[in-house]
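Apart from one protein chain that is not included, each protein chain of the complex appears where it belongs.
And now, subunit A:
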Amino acid sequence: MATMLRVFLLLLSLLSITAPAFSLYEDQVGLADWHQKYIGKVKDAVFHTQKTGRKRVVVSTEENVIASLDLRHGEIFWRHVLGPNDAIDGIDIAMSKYVITLSSEGSILRAWNLPDGQMVWESFLQGPYSSKSSLLVPASLRVDKDNVILAFGKGCIHAISAIHGDTLWKKDLEADSFEIQYMIQASDSDVIHLVGFVGSSEFDSYTFDAKSGELLKHDSAAIPGGYSGQAALVSSNTLVVMDSAGSTVTTISFHDGKVTFNQTPVSTLIEDFVGKAIILASKLEGLFSVKTGTLTLFVRATVEGKLEVVNKVDYATAVSDLLAISEDRQAFAFVHSRSNDIDLTVKLGADWNHDLLKESVKMDQERGSVKKVFINNYIRTDRSHGFRALIVMEDHSLLLVQQGAIVWSREDALASVIDVKTSELPVEKKGVSVAKVEETLFEWLQGHVLKLKGTLMLASPDDMAAIQALRLKASGKSKMTRDHNGFRKLLIVLTKAGKIFALHTGDGRIIWSRLLNSLRQSATCEAPTGLNLFPWHVPHHHALDENPSVLVVSRCGPSDDALGLLSFVDTYTGKELSSASLDHSVVQVIPLPFMDSTEQRLHLLIDASGQAHLYPKTSYALSIFRSELSNVYWYSVEVETGIIKGYALKEKASDNYSFDTRSIWSIVFPSESEKIIKSSTRKSNEVVHTQAKVIADQDAMFKYISKNLLFVATVAPKASGDMGSSTPEESWLIVYLIDTITGRILQRMTHHGAQGPVEAVVSENWVIYHYFNLRAHRYEMSVIEIYDQSRADNKDVWKLILGKHNLTSPVSSYSRPEVMTRSQSYFFTHSVKSIAVTSTAKGITSKQLLIGTVGDQVLALDKRFLDPRRSVNPTQAEKEEGIIPLTDSLPIIPQSYVTHALKVEGLRGIETVPAKLESTTLIFAYGVDLFFTRFAPSRTYDSLTEDFSYALLLLTIVALVAAIFITWILSEKKELRDKWR
């Protein structure tokens, strides 16, 4: 019995040792973390509402997600995130049980089971050319009792069996530049038409027998006036295109092997027409829409090829495809957005005068204009037709509109986060004690009794649930005020849609969201894209009545030389304080460590021509900047040319707030042997607690801590392609540590037989990077630690006492650095999407790496595993220091997944923010999903856990005091008895 007990105790103690500090218990999930699922901007949607049962809509999105949504609540039934290179081109439902997707430019066709999203089959379609692709799932076409799916891609047309994905027939069109526009099934026949264009001047039509794959006909004709890229189908044998000048509409009819053209100038449709008109792609019966400037025209095309305008709309408009509502009737919808609401109109086929439905829905202005609409019909209780519309807005949000109201909405802009910054919450106002308001003493006691029950394992399941609810409530984590530990913050998130969100770190709810006016498409700015967020105004602790603000930097278009846009947003209210269109481009933004009189941070914007522009444009800012002008340096990494250049500012300002720059150093990589694939620097706001590192033999090493350390990785040009494209002999990876002030190469190291992709993180005095080792066929992670030798002789106590040390001497980049590097490589099992490192308020807590794994999870790995001083047999002293015996690979401990059981689908980045509590760091991981958690790299050594039982402590103290009293009285009595004896 005793031995058993001993064994048990031993096991228990072993378990407590091996369990890592950061693992969670099951009931702790969701206390400090939250997870949100998104899908991204919807590209295409198919409804599935025929059967009784769950009504759903299957959507494909620009984030390459295919998802099935509940039509009643908008929740996700199932979802698949395809890879970043696997864009979905077409989606449809076959046999009302499979979802068919065509992706990767028409080369992969997949079928998913509709109820649960399991993949049923997958077919790879091969073809000689790359071209546009198209998917057609005919409802009533059968070949040998087999439903047929027609997919066009890579210059070939494939007929695929819907049941098992086998290719029934395949036909190469043998036209390498044929761009397909539409694939049409002639009404209830086995004939398939393929219409498209070759180049910009030739129209081609192919006719197939869908059963045998026989090419029945091929017509081609030159289009008079050329072709501009958009086409609308107005009937099964008529196509409308715009000419290349954008001024003439050409109607193409391809009936019975004859192709006829009919041209109508746009100016006959609309008076005083100038500029270019665009045809919106649609498939309507005898109708199409033309966009000229702000105006949208609905034009009817008659069988003879005559055009007449039926309606003009001055608002942004979206038109749905045709929907068959009964045997012979078809409906379509179009949506206008006006200033505060949107109008949904459903019309019957070609009959313009009759509205099936016309309703107006109030719409939040922050959603922008309507971009897309998909409609679906249902039978109302009074047997008439009802319609519901799925609407995609400018801010990428998805709404379901039914009976004139928004049934549900999804903020899917959050699937495309570009940048994240945090902002502190307002301070709690004095006079209102939160504790007093929230619960009475009785409730407080009751809660603690419950918790006590829980700790003593006396609680029933009901009690457990109550405890869980109490925990969530008691932590007060979703309050809108600053907390003592700094856990509550606002996450300011910039998305691709140009919308800014503020999320509460407590529960992830949206505090405010704002579609920035400067980031909306306009006549002056065709395709604005957000770049970065910067903290612009952070009030210090005496001016807490002021609201902090962030700077949003964006530019008009994807290229570097597009003009820049700035906008300033209040982080408490989300109000856009001001915005500015710049007269120069923005390539780089440098936040300077200076503030002006109103505590606005100085920023230097570098444009494409190398000029530097100072913001804010105030004279005070300029005077501060002028005094520091000679100490401002920056660098640029030119990936195409393989040159890294360093710059300084010229003293003379070319005008008041812009400065000329000059190149002061350059590093030239030979283009035949090296290609830059990764560069990485330290976070500028990282705090390092101590410069020295005491090692086992009572010796000290001084960390080389420089904010100007740049890590660059280059690979052999041959090995820069995909994995397996080169042999180990002709591939290498060279890593550099560069000082960005002087351009000194501090360290240069070659990994032979290694290849990218490289992910790297720089922190304190070390760099950790991840790459693939071709010789070992495994991924590897390497660490380089860099130490300053010039301070190494400061270890003499006498020198320190006598003041003969150089610890107080200023550090300059122009002094010759005496550095020593240590490095080591380890195998790592996973490929990696992103690496980050924990950051804490004072930098005392030991660091952990946060690795975004290929499975879209975040793994925490202690930095001690990546110590270059690990040896096979560490001495006793080294073991005491915490050096782990050397192993060839890094361990993956399942409990150390920060995301525990969850996945952050499509993981793109991990952001860490220090909390006020030194032990804790806040982690925000984003991709298609969002995940936030609190994390203590070496346990919460400076605070009690939330579920700490104060009542138990109190009870113990009371019991102890009582015991003291009782024993005191007893001893008094005994003494008295003794004395009387």
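Assume contacts are C-beta pairs under 8 Å (C-beta built on N, C-alpha and C of every residue); 3 or more make two chains touch, one makes a residue touch a chain; residues count from 1.
Assume contacts and distances are computed from a predicted model.
K.L.:
Per UniProt, what's the omitted chain called: "ER membrane protein complex subunit 10", "VPS33A core subunit of CORVET and HOPS complexes", "Translation initiation factor eif-2b subunit beta" or "COMM domain-containing protein 6"?
P.N.:
Result for the unshown chain: "ER membrane protein complex subunit 10".
K.L.:
Which candidate, A:Ala776, A:Ala792 or A:Ile884, sits in contact with the chain we can't see?
P.N.:
Answer from the full complex: A:Ala776 touches the omitted chain.
K.L.:
Of A:Leu563, A:Ile643 or A:Ile844, which residue touches the hidden chain?
P.N.:
Only one of A:Leu563, A:Ile643 or A:Ile844 touches the chain omitted from view, namely A:Ile643.
K.L.:
Can you say which of A:Val668, A:Ile957 or A:Leu970 touches the chain missing from this structure?
P.N.:
A:Val668
K.L.:
Go through subunit A and note every residue touching the omitted chain.
P.N.:
630-631, 641-643, 648, 650, 662-671, 673-674, 734-735, 738, 742-745, 747-752, 773, 776, 780, 782, 790, 809-812, 814-816, 823-827, 872-873, 875-876, 886-888
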